[in-house]
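Complex shown without one protein chain; remaining protein chains in place.
Residue numbering begins at 1 within each chain, and the chains themselves are lettered A and B in the order written.
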Amino acid sequence: MVMLHTVNKSPFERRTLDTALRHAVKGAGILLIEDGVYAAFDGTVVAEKVKAAMADHKIYVLGPDVAARGMSEQNVIDGVQVVDYGGFVDLVTEYDKVQSWL
Amino acid sequence: MKLSILVNEGPYQHQSADSAIQFTKAALARGHEIFRVFFYHDGVNNGTRFAVPPQDDRNITAQWTALAEEHNLDLVVCIAAAQRRGILDENEAKRQGKDGNNIAPGFRISGLGQLIEAGIQSDRLVIFGD
Partner (left out) sequence: MSEPWEDEPEGPVRKFMYVNRRAPYGTIYALESLEVVLIAAAFEQDVSLVFMDDGVYQIKKGQNTDAIGVKNFSPTYRALEGYDVEKLYVERESLESRGMTTDDLVVPVQLVDKDQLAELMEEQEVILSF
């Protein structure tokens, strides 16, 4: 397994998700946390970009941060996997290393 | 696995400290070892015992202290970042000629070398910040 990239910025305000995607090799994972979770939903202007990225990357979103923001897991883009903090820990250990894009 | 955590933002201002606490709890629950939690930049403000959040809010520093007591966590506040921001332990207060200290129980102040060592000794380093 390769790298896990974490992204914690809203894609509507910052370019962190773009930067992470640009520097993620094929097979790398992307985990959306904190305000980064807003990238995970269907019906937004960034949804197509996230769907396109799924060809090369597994994309995960932190469920507790989704719930906290009043967003619905039902609207999470198909194929984006919702994880809890235990799942976050598992991803950190399953991938070879972590890059936190701050 | 052996994990270390870097916290780069102060409590309350940014979610990073809360995220780090939840991650730490989950990692311990999964049976992983937390080698060290290192506090840098404004993250050093996690280590003051003088903060008094409203009673209906969480007390982030107290949460760290409780975790440290329960799991023997090594909570290290960067000395250079701490000096800038007025976080002092007894030794540092004496060394700098200050009239008191404010480090919270369970935290210790040490050098950036502790962060590098955490990177060398741990299987993974996870960073929480802005």
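Everything that follows uses one rule, which is that contacts are C-beta pairs under 8 Å (C-beta built on N, C-alpha and C of every residue); 3 or more make two chains touch, one makes a residue touch a chain.
None of these values were measured; they are calculated from a predicted model.
Undergrad: Taking the full complex into account, what residues of chain B touch the chain not shown?
TA: Output for chain B: 6, 8, 40-41, 79-81, 110-117, 119-121, 125, 127.
Undergrad: List every residue of chain A that touches the chain not included in the displayed model.
TA: 2-3, 15, 19, 22-25, 28, 97-102
In this text, only the chains that are shown with their structure count from here on.
Undergrad: Which residues, counting only chain B, touch chain A once they are in their complex?
TA: 1, 3, 8, 15-16, 19, 22-23, 25-27, 29-30, 32, 123-130
Undergrad: Enumerate the contact residues on chain A facing chain B in the complex.
TA: 6, 8, 33-35, 64, 84-86, 88-90, 92-93, 97-98, 100, 102
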